[in-house]
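For this view, one protein chain was removed and the others were kept in their places.
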Amino acid sequence: MNGIHDLGGMDGLGPVIREDNEPVFHEEWERRMFALFISAFAGGHFNVDMFRHAIEKMDPVHYLESSYYEHWLAAIEDILIADGSITKAELEARMADLAKEAA
Amino acid sequence: MSHDHDHGSSMSDTALRVKALESLLSEKGLVDTEAMDELVETYEHKVGPRNGAEVVAKAWTDPAYKDRLLGDATAAIAELGYSGVQGEDMVVVENTPDVHNIVVCTLCSCYPWPTLGLPPVWYKSAPYRSRVVRDPRGVLEEFGVSLPAGKQVRVWDSNAELRYLVLPERPAGTEDMSEEELAGLVTRDSMIGTAVVERPAG
Partner (left out) sequence: MPLTKDMVPGLVATGASARVDADVAPKVKPGDTISVRNINPVGHTRLPRYIRGKKGTVDRDHGVFVWPDTAAHGQGETPQRVYSVYFTAQELWGSDYPDNDRLYIDLWDNYIDPA
C-alpha cells in the first residue's frame, strides 16, 4: 500500500536527532512491549509480514507522531483483536482496573 | 491521535495499554511473564554492538576470516557465536578507500540485532529513513562525516529479509593493536555507516 510508512525520498521531516549514550529502552513499558511482541510472534499469532502490514495500516497522523514501540503496540492490538485472542472491551476494562489500582 | 484519556493514574495511556495487554495475555496463557523478563534481559544486556565490533576486529586481523565474512556473512558471524532473530540472513558490505556504505530501512526499521542489538531511535525515525536514500552525503555531514566527491556512496535499503552490516575501514596507525583493542575502537554507528572508525588519540 502507498502508506505513510513508505518514507524514502520525502522532504520536510526534520533533522536526524541523536542521543548520546542512548539506553536500549527509554521506558519500562518499552521493555514489556518488546517482549510482548517477541512472545506473541513465537506463539504463532502472526508472521512478520502481517505485523509490518498492521503497522502500515495505522492512522497516518498517529504513525508520524508516535514512537517505534507505539507502532508495535498498535499493530499487536490490531492483530490480537482481529484473531479473537482478546476483545477491545476486555482491554479497555483491564486498563480501567489497572488505572484504579495505580491511583 | 490524542492520548488524553483520563484514567486518573500517573501512568501514561501507552504504558497503561501495554500493562493491560500483558495482564490479559498472561492471564489467558498466551504469554509467559518469565519468558518476557528473559527476553528483556537478553536484549538489554547481552546482545549489542560489542558483538559486531568483535566481528569487525577479527575481519581486520584475519584475512581468511574476512573472505568468509564477505562471502557468507551469516556463517562467518555464527563462527563467533552470533546468530538468530533479525540476523538470520546477513550480508556484510566493505568500506574501502573508494566506497562508503550506509544502511537504512525506509519502510520500517530492519536492523541486524545479533551483531548490533536493538536499533537507536534515530535509525527508526522518519527523518533518517526519508532522507538518507536521497541525500546520504548531507546526512553523513550531520553525523560529522565528510566524504570526498570521488568516493562512491552506496546506500543499502534493507527492505527484504537480508540484514546488512558495514565493515568499516581500519584506521591507519593501528598496526600494533590487538584484536581486542581494535574491537574497542569500533562504534555502532561505524557498522551502520553513519560514522568512520577514528584513529585512537595519542
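Letters A and B mark the chains in the order given here, with residues in each chain numbered from 1 onward.
Keep this in mind: a contact is a pair of C-beta atoms (placed from the backbone, for glycine too) under 8 Å apart; a residue touches a chain by one contact, two chains touch by 3 or more.
On a predicted model such as this, the values are computed, not experimentally measured, just so you know.
Asks: Looking at the full complex, which residue from A:20, A:49 or A:101 touches the chain that isn't shown here?
Replies: A:49
Asks: Where the complex has a chain not shown, which of B:92, B:116 or B:133 is the residue touching it?
Replies: If we include the chain that is not displayed, B:133 is the one touching it.
Asks: Given the contact definition stated above, which residue among B:23, B:61 or B:83 touches the chain not shown here?
Replies: Candidates B:23, B:61 or B:83; residue touching the omitted chain: B:83.
Asks: Against the chain that's been left off, what residues of chain A make contact? List them.
Replies: 1-2, 6, 8-9, 38-39, 42-43, 47-50, 52-53, 56
Asks: For the chain that got dropped from the picture, name the residues of chain B it touches.
Replies: Counting only chain B, the missing chain is touched by 29-32, 34-35, 37-39, 42, 47, 83-89, 91, 106-107, 133-134, 136-137, 149-150, 152-162.
Quick note on the criterion: only the chains that are shown with their structure count from here on.
Asks: Please work out the Cα centroid separation of chain A and chain B, and write it as a whole number of Å.
Replies: 20
Asks: Within their complex, state which residues of chain A touch chain B.
Replies: Chain A residues touching chain B: 5-11, 13-19, 22, 24-29, 31-36, 38-40, 43, 45, 52, 55, 59, 61-62, 64-68, 70, 73, 76-77, 80, 85-86, 90-91, 94-100, 102-103.
Asks: Show me the residue ranges of chain B that touch chain A in the complex, using the header's touch definition.
Replies: 1, 7-12, 14-25, 28, 30-32, 35-37, 39-40, 43-44, 48, 85, 106-109, 117-118, 120-122, 124-131, 133-134, 139, 142-143, 157
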